[in-house]
Structure formats: structure tokens, C-alpha cells
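With one protein chain held back, the other chains of the complex are shown just where they sit.
Chains: A, B and C, in written order; residue numbering restarts at 1 for each.
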Amino acid sequence: MTVGDVTTEGPQTVPGRSAGAAVEKYLHVRRLTDLLASRLSAEDQVPQSMTAASPAAWHRAHTTWFFEEFVLGRLPGYSSPEPVFRFLFNSYYEAVGPRQPRPQRGLITRPSVAEIGDFRARVDDAVVAALEAGRVDDRGLELLELGRHHEQQHQELMLMDAKHLFSHNPTDPVYVHRSADPVAAAPGETDWLVVVEGVAQVGALDPADGFSYDNERPRHRVWIPDGQVATRQVTVADWKEFMADGGYARPELWLSDGWAAVQDEGWDAPGYWRREDGVGVSASAGTAGAPAADGEWTTFTLSGRRPVVDAEPVCHVSFYEADAYARWAGARLPTEFEWEVATAGWEIRDELDPDRCHPQPATDRTIGGVWEWTASAYLPYPGFVTEEGAAGEYNGKFMSDQHVLRGGSALTPAGHTRPTYRNFFPASSRWAATGLRLAR
Amino acid sequence: MTVGDVTTEGPQTVPGRSAGAAVEKYLHVRRLTDLLASRLSAEDQVPQSMTAASPAAWHRAHTTWFFEEFVLGRLPGYSSPEPVFRFLFNSYYEAVGPRQPRPQRGLITRPSVAEIGDFRARVDDAVVAALEAGRVDDRGLELLELGRHHEQQHQELMLMDAKHLFSHNPTDPVYVHRSADPVAAAPGETDWLVVVEGVAQVGALDPADGFSYDNERPRHRVWIPDGQVATRQVTVADWKEFMADGGYARPELWLSDGWAAVQDEGWDAPGYWRREDGVGVSASAGTAGAPAADGEWTTFTLSGRRPVVDAEPVCHVSFYEADAYARWAGARLPTEFEWEVATAGWEIRDELDPDRCHPQPATDRTIGGVWEWTASAYLPYPGFVTEEGAAGEYNGKFMSDQHVLRGGSALTPAGHTRPTYRNFFPASSRWAATGLRLAR
Amino acid sequence: MTVGDVTTEGPQTVPGRSAGAAVEKYLHVRRLTDLLASRLSAEDQVPQSMTAASPAAWHRAHTTWFFEEFVLGRLPGYSSPEPVFRFLFNSYYEAVGPRQPRPQRGLITRPSVAEIGDFRARVDDAVVAALEAGRVDDRGLELLELGRHHEQQHQELMLMDAKHLFSHNPTDPVYVHRSADPVAAAPGETDWLVVVEGVAQVGALDPADGFSYDNERPRHRVWIPDGQVATRQVTVADWKEFMADGGYARPELWLSDGWAAVQDEGWDAPGYWRREDGVGVSASAGTAGAPAADGEWTTFTLSGRRPVVDAEPVCHVSFYEADAYARWAGARLPTEFEWEVATAGWEIRDELDPDRCHPQPATDRTIGGVWEWTASAYLPYPGFVTEEGAAGEYNGKFMSDQHVLRGGSALTPAGHTRPTYRNFFPASSRWAATGLRLAR
Partner (left out) sequence: MTVGDVTTEGPQTVPGRSAGAAVEKYLHVRRLTDLLASRLSAEDQVPQSMTAASPAAWHRAHTTWFFEEFVLGRLPGYSSPEPVFRFLFNSYYEAVGPRQPRPQRGLITRPSVAEIGDFRARVDDAVVAALEAGRVDDRGLELLELGRHHEQQHQELMLMDAKHLFSHNPTDPVYVHRSADPVAAAPGETDWLVVVEGVAQVGALDPADGFSYDNERPRHRVWIPDGQVATRQVTVADWKEFMADGGYARPELWLSDGWAAVQDEGWDAPGYWRREDGVGVSASAGTAGAPAADGEWTTFTLSGRRPVVDAEPVCHVSFYEADAYARWAGARLPTEFEWEVATAGWEIRDELDPDRCHPQPATDRTIGGVWEWTASAYLPYPGFVTEEGAAGEYNGKFMSDQHVLRGGSALTPAGHTRPTYRNFFPASSRWAATGLRLAR
């Protein structure tokens, strides 16, 4: 973080260079949101396809509210010209006050999508002006940085949620056109990286050394047992073997709650997969990929419905499926700490390319493409301290009954993936871009 | 049916005058839908605020699908250029094929609202061309007339559903601006019309004598017992007395399922009513009505939130509430046949005024303003015959566990109200414009 | 009611003889409950197999509470030695006070089954003593009679509920042993009784002319249209034809809510039917009937699981199924008034035989064996007046969203069936002994 540097007398006093950098970083994130949203019509931005998802318009407004509430709200004398937005676009911050019930986010058609654009522009102008005037104090700058990362998270959520929404439309809407991928051979067996037992340091350093969320800190020691971690993620080709071996029909492979989910939800393949029977209601005219043959598996992508690709990492599997696959393979999922130690120094490949929005084929000793379920429950690190004020509600309040995912996905904005990052979802979630890597 | 006039030899052969009239009547209905929808933004037209409601865009497309499926579909060689619309915009016609699941109507963002406008224009052009070319046969003309009435029903539904949607928005959106009503004195006690026992004819005559739905036929005899029917609907002033007398807290006044609904839903006033406490999240800036004082009851209208008006008929009450009110008043609800006999010849007041969309004060010996719950369950008339083909699914399949309402409301398009009309809703419904009239 | 009055010459003036008759009638009903319960173990009497059902112990206690509350409670100075029973064994009488939540009736293990027997004996002693001492006033005698009929209703409920409970036990418990029926030929086509249109009197006379429930009164006029009513109930053989013709798979035959029930509940045959596949978990060792062959349909009876019998009336079908069957047969269900007019004078066959508890084969121009769904919704008769006090809650509060059944069943105690009797259940109920008769 450049602002608050010891060589300056105080963040507010030298707006010049550092303000310019802060402005640039701020606007960089804001513009990507606008770019991603620009492919969604006003209609596309309204619905909430399930309670866990949110409308795109809401994502755009909520991320803006975050800056207004936590950055502009700190400025002396600031008050919002649209106070009802505090009610509409607060997500879950109890300390800020009551809010639109979560399951009713899809009923907000006013302000319009254009008015939400105005809201974004108004807040951007005010933030930039405040930065340039040197009126944002140290804590404000910290919250500004938190807000940037927060908005990056919502960029991924906005894409996930749009995909979920479109998947319910029999016309198979296309978010982004792209040509068919070249045929890639399915990779062979994975290699294994040996992890030697011992005490390791995990977690993020102090924020002064680079941004991290509260849930990545403090850096602390853990004991890592002997083990091996696969150098490559599990692929579509791998998953087809699991399916062919009755993976979805053998209770002995599943956790108790997982087996219940298989039966209740009728799972027989990853999320968005469908076995074509030649009598579908639509022909996905907008899809550039090769058409699927009868009996072939397709998957719904942000470029329409396409045949599944063997070389890609499997995606849209729940923790339960990842765990069952690992058991079937005679292996297990790595813990989040094994993962962090094993992948140290690996390349981060396959972050968000707005013209693709879909994983590349899996490669060795890389992370990215799909989030990776770990064996670890989402819990606070030893010495975890909740931040004061509403921002303290950021991550800590979800530390129960969620599972840690590590890495990043093809929907994760560039620069957002880091080795200590802890993503988390409930065990039955399938709409995030989630895959896995084995350990043993 | 006026088209196919006896002086012509056959509907198809003299397109001239009768086609012109048919075209005019068709376009009259279609234009009103467009007018009503024009006050809803693209965003407003997408959400489905509950399973029983539908998006405005869907109403616009579904009514168009009806004409394409049942009128254009009869033309030799006709096939839809957008076959997926058969899936998307079929409501419940099993005979036509599978369809978008009802709870997922709010997830259809493509086709866009503009494309649905194009769909409407394309079908209108084709219908008009077919009429003018004399290509619509007798059955087609019958179905055309059915389609017009069907679209009128959906005009009311579209307004009801928009109101329901807007009621979840803390900004209290305004569908139509209107000035505050002049203060009207609450009317005094109602008069009672005496009904003398005897055999009466009820129901609609043969369609050749004027349009009616299948569920209004055949005309048949019933025995009407001695009784009295109130000449005026129950008003807001009346309802306040019921509330003041503990009406919502006295189980002895309620049917068993009604009392369960009171407790489960927390009912303590009609739908959309709210007692103001001065700390609401929003101030309904767009509302032209007088502001509400603390402790005063307001109601949500299509012109925003407004104080309730004593002289108006009470609206948005369920059958259970209507029944409990009647018991409290020492009276009962009329049966649908008593109602039909008693109101014969009364003026139909207060049909849809697109610049008002809200009931006028109640007046004597009139119907309209609010639908009136009757004591009658929705059942087929003796000799009821299901029509052949998909159109036979129109009304008959809902004849279980619904209650008959008679009359019409301030959201019912002009010309749609008639003495034999049978509307129907489940006993717990409150989002339609439903009130009541007493009998004893 | 005349009984019990000292000043008249009627039965009420000489407590000796008339009291003896009242005592005898009272004890007759009470003893049958004891007999029916004697075949249920203490364990059998505790569970509540679904919210709509009740434990046998609860039926025994609730019917006793009714006499204590409404008959003994009227005696000067009477107070219950077990006041908590008012809470435990009140069913739904709001006027009496709060009560054990209905879904938790199966959690009452104390008082024990033996203590409930003691409760019954104590109340019986007190009622008999009061009768013999001439201390029961006119209203008390009316309520005593109401209580007897109330207890008869609960006798049927207790058997229905026991059957429902046992049906969840893979050991196929036997309530009563009986030998296999002789083979009866399936009857041929039914005859039809012609009903000529006109005004008819329906409903029960004044109670002074014989007991009736409030919901059967007042006797009133209705217009009956021309029609025909089948002289015989629909049989198992008939139903098999419906099934063979795809009756459960053709949406056009079903009401909208009925088709939803078929899909949600997976109905493909009447309640308790099962197609044998030879790999059942149990062999119903206690069942005296002939064993079922593979692929054959069996049904669960109070004598264990048995092959279905063609000649019997079909039983355990919902209103929705009855309605769909009628549509398939090109007929309809009779209204309750057609039924009452058409069956006048027919023999009541097949009331409860405690050693059989199962319908006999259907015969012509009889009623009984199975309750018959009618086309009529359960609504109050014109002039219906709710009785004063808690007893007024008896029937009237359920007059919404239920359907009228007429006749009686093989579980209905002798003497309880009468031409004006109105039974009622929700349209989806299948655990009562419900069948149908056609009209057209």
C-alpha cells in the first residue's frame, strides 16, 4: 500500500503522486465492473435466480454502496443524497442498519439500471475528488483498498450469478461469443509433489506488506504431516471415469450429508452438465462450439451450451462430490495448509479473461482455472481479531459450516488470486467455478 | 358473436366490413396492453414477485402466444419463426406441450422486452393480414374473441402483479401519478335488497348471444332462498370498526383455515395496509396524496402509498377475512346466484381508468370497483362441457378449492365486467382487488 | 330436545326408565370404543402417524373429555380432578382455551394408556350417576347425544388412523384376523337411476325428529337438474381399467391441483395399493389371505396385506382421483343433492363389523362400504346457524376447501349412517375409506 508511507508526513497532505496512483487503482477496478456488466441488458441485471445469488444491478450498486458507506461516509459532513440506498444495497452489515431482505433483491426494479449507473458515477466522482483533495484519511484508504478487493469478489459473483440465471433460460443465452477451442488431448496421470512433515508458516503477513483479508491473518505456525499433493487438478476426463464407475450411485463413497444431497437433488453429473438426447427445446443458435451428438455430455458456459472438454479441469462440483471422487480414487482432498505449502511458487494461470470466461485445459504445477475444494472447514486462524466497526463483519461472521477453497478461477479478476487467499462456500454449492486437486 | 353476421354467407367470404370490425376490436385490446405496459420500464417487466404472479413481459408475450397458437396456428402452412416461444410463453396448456416452469418465469430476460414488443407486432400484423384476407375460419374467429377476453384478464393481472411487485420496493414506486382525491364522507349504513325465494335462471346464454366463458354456461335453473343483499359494498370505514372490535384477534369469528392464516401470516389489516410510525425507511416522495400522520393507516396504491379513504370499498381482503367480517356483522356472504339475481340491472361503475387504477368511493346499487367474494365454491355448472382441444383447458381445470368472485374491479378493462362473469381465487389470496358485499 | 324435563310426560319426567335408556345408549357407544381399542397394544395407541391423524389413546381421551367438558361441566359445582386434561385432550375448541399443539399429540405418553382407561371409567361413572340422579338438564342431554355421535365419528377415525399407522410398519401388522374372502365375480356394468329435474327438499329435519349435526340443517329446497346416477359404486375392476388406460399419466383427465398431486406424490394407484415384486422386506406372516403373485396388486387392510378384490368398491382414492376417473369414464361425480335425492330409500349395507373392518363387494342400490366423493364443496346450507358456545365450533369452522362425501363406510359404526349425513375431507385425502359413484 503506497499511501501511508513513512516518508510522507500524512496521507492527506501530499495528494499528488500517491493520490494519482490510488485513483488509478480505484478506477481500474470500477471500470472492469462496468465492462463486465455492459454485456448484460437491463433485463438481465434484474432477476435473482436463487437466494444465494444476486442480481447484477444489485452487485453494481452494492459495491458502490460499500465505497459510499465506508469511504465517503467518513468524510466530515458527508451525507448521502439517496439514503434509501443504504437500505437497498447493504448486504449483511448489521451495524449499518436494516436492509432489503436478501430473498427480495430481485424485486428492486427502481432505481433503474441506468440510475444505478448514475449512482456509480456520482460515487466515483466523489471518491476521486476526495482522493485528489487529500481528504481520505489512513483508515479511509485502508477501507478504499478493502472496497477494491470487495468489488473484485463481486465481479466474480456477478459472472457466476449471470451464468446461473442464464442456465434457466431454454434459449441458452450467450454472455460472450467465442470460437470453439482447438481439440486438446486429455492429459495423462498426474504427478505428485511430496510434502515432508514439519512446522510451516501459513497465512498472510501484516497488511502493510500487501493486501490481505482479515481471514488470512495472522500468519501462524502449523504442523504439516507427510503427504503428497497432485500437481494437476482433476480433469473432465478423470471425472468421466468416476461416473462410468458408478460414482454417483455408490453410497459407500459419500459422506452421509453428501449421499442425501445426491438423492434429494438427483445429481448424476457436475452442475450444468446435461446428456443430450437430441430432443432439447432449443438449439443454442448463438453457440459457436461444435454441436453435441446424441448421448454426449454438454455443459452450460457463458458462451452457451457446449460439449464438455476432457482436458479441462472439472468444474461446478460440490464439496461432497469432490470428497466422494477423492475417496473413489483412493486419495483425499488436501488440507488448506498442505495446499498452501505444496503450491508455493506455482504459477497462477487462467485468471479472468473477459473474452473467454471459461477455464483453460489443466496444466501441471499451476493454480487457477477452478477454485479447489480443500478438506478444511472455514475457521478463524489462531489469534484472529475481528476489525472494529461494520467492516469487521466482512468475513468472520461466516466461519461456520463452510468449506475452504484455495486458488482462483477463470472468473477471478487478474491480481485477485494469491497463495493465502481463503474462499469459502457451503458443502453443497455448485454454482461457483469449483473443482479439486487430490492429495494422499 | 358479431363477426360472422347472419347477413353474410360465411365469415371468410366477405372480408370487407366484418373484417374491419374484427380488426378494430382486436387492435383495441392489444393497444390497451401496450398503453398499460408503457408505464413499466424494462426492469419493471422482468421480476416475478411470487409464484402466483407473473412478469409484465410474460403477460405481454403470453397473450400474444395465445393468438399465435390458437388463431395463427390454424392457418394452413403456418409455423412460428420462434418455436422456443411455445415453450416459454405457454402458461398451463398440457395439450400444447412442456413449458417453462411457472416459478421460473421471472428468470426469462431474453427475449428482451423490446423483442417481446417485436413479437407482439409480428403477430398483430399476421392476425390483421389473415383477417383482412378472410383466412380466419369460424372456429378461428371464436378463438380470436376468446383471445381478446383472455388478454383483458391479463391486463388486470398485469396491474395486480405490478402492484404486488412495487409493494416490495421501499421507494414506493408510482405506476401512475394522480392528485389527491377530494375528501368524501364515509357513507352511512347500507340498504338491503330483498330477494324472494323461487327458481331462477342463472348463467350465460349461448355464445351466439354474446361472449361468455365456458365456466358461465350453460344457463340453468337454481333455487334461490329468501334473503337480503346489501346494496352497497363494505367500506374502509366499516372495516375499521371490525378492526377496532378486535376482528383479527377473535378466533370465534373465523373459519379454521382462516384463523390459521391470520396467525401464520400475521394479518391484522387488509393487504397493503400499514400503520405509520413515522420511522419508515422511505418518504414516498413521488406520492401526490396527503402525507400520513403517525398511527394512521396507509395503503399501497398504484400511485404510491396513501392514507386509506373511509368512503372507498375495502380492498385486498381474502375470502377468510370477508367471511369473518360477515360473521362479525351478524350477516353472511351472498352465494354467487343470489348475487347474480340481486344485482340484475345495477350499474357497472368504476371499470379501469388507466389514469387512476384505484377504486372510487362505494355507491348504492352498483357493481365494480372491487371484486366481491361470494359464499360459493368454484364448481362447474350442471351440464358444463369442456371444449375440445387445448382451449378446453381454459377454465375447467381450476374447479377445485377456489372461491367465486363476482362483479369487477377498478383494474378490470371496460367492457369486461358482466353479470354472469365468474372470477375465482384461492381463499387466502389478497393481491387481487377483492372486497365484499353482505347478505343476510 | 325433550328428554330430561321433569314437568312433561315424556321420557324426561321419570328418571328411572328414560334415564335407563339414556344410560344404555351412552354406554353402548362407550363400550364399542373400548372393544375397538382392545385390539391395540399400549404401544399401538401412542404414535401420530401424520398431523391429520391422531393416536388411538388420544381418541379415547378426547371423546371422554368431550363428555366431561360439555356434559359434566354443566353440573353445578363440577370441576375436573385432572385439569391438565383440558389442555391435552381439547381438539380445536378455541372457546375452551389453549391446547396441546395438534402435531404433538403423539408425544403424550403420560397419562398412560391405562390411566386413560381410568379417565374413561371415571367420566362414565359420573355421567351415569348424573343421568340416574336426573341432574342432566335438557341442554346437557342434547350435548350427551352430540357426544355419542361425536364418539362414533372418532371410532371410525381411530380405525382409519390405526390403518395408516400400521401401513408404515414393514411387518404388516394385523388389527383383526379374518379368513380369506370367497372369490366373487366382478360385477358387470352399472345401471343408472334417472333423476328428473325439479325442486327438491334436502337436509335434515329439526333435531326433535331425530339426531342430526348442525351442518345437515336446515332442511331446504334446491333445484335438481335432469341427470342419472349410477346404482353401484365404482369397483376395483373398474379402476384397473382406468389404470390400464393410462389414467394416472394423462394430464387432460385431471384438475390442475390434482395433476400436481399426482406428480408430487407419485400416485399411480389408490392409497395402500402396491404392485408386488417378490422382493418385499416382509412376508405378512399373520395375513390369512391368499399370497400375492409377482406383479399383482395388493392393498393394505386391517387384516394385513392382501390381493385387491375386483368386486369390492375401490377405496382410498382422493377427490382428485375420483374426479379424474369420472372424466375418463365420460361421466361426472354427483352433487351432494343429486346423491341425496337419488339414493333415497336405498339400503344401508356394510356398516362396521368389528370382525371384518373392510368393505364387502359392491351391490346395487345400496350405500355404505365406502364413503362417496361428491362434486359438492363443503358449504353451509342456507340459513345455517352456528350453535352458541363451544359446541358451535363443531362443524361450521371447517366450511372451506373441503369436499362433501356422502354415505358411510365399512368403518362407520352401525346406526351412524343416514341419508342427510355430510362427511368432508380435503381433496387430496386418501386415508379415509373413500370411493365414488358416477353420475351423468
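Heads up, the rule we're going with is that contacts are C-beta pairs under 8 Å (C-beta built on N, C-alpha and C of every residue); 3 or more make two chains touch, one makes a residue touch a chain.
Only a predicted model underlies this, so the values are computations on that prediction, with no experimental measurement involved.
Although it is left out of the displayed model, the omitted chain contacts the following shown chains in the full complex: A, C.
Of C:Arg31, C:His168, C:Arg275 or C:Arg440, it is C:His168 that touches the chain left out of the display. Within the set A:Arg74, A:Arg110 or A:His220, the residue that contacts the chain not displayed is A:His220. Along subunit C, the points of touch with the absent chain fall at residues 41-47, 49, 57, 84, 87-88, 98, 100, 104, 106-113, 165, 168-171, 173, 281-282. Although one chain is hidden here, its contacts on subunit A can still be listed: residues 92, 94-95, 197, 199, 220-223, 225, 227, 251-252, 254-259, 319-320, 323, 332, 335, 375-377, 379-380, 382-383, 386, 392-393, 397-401, 427.
Everything that follows uses one rule, which is that only the chains that are shown with their structure count from here on.
Remark: the per-chain Cα centre closest to the mean position of all protein Cα atoms belongs to B.
Both subunit A and subunit B derive from one sequence, and where they touch, over half of the residue numbers involved are common to the two copies. Averaged C-alpha coordinates give centres for subunit A and subunit C that are 59 Å from one another.
Taking the mean of the C-alpha atoms as each chain's centre, subunit A and subunit B sit 45 Å apart.
Among the residues of subunit A, none is found touching two or more other chains.
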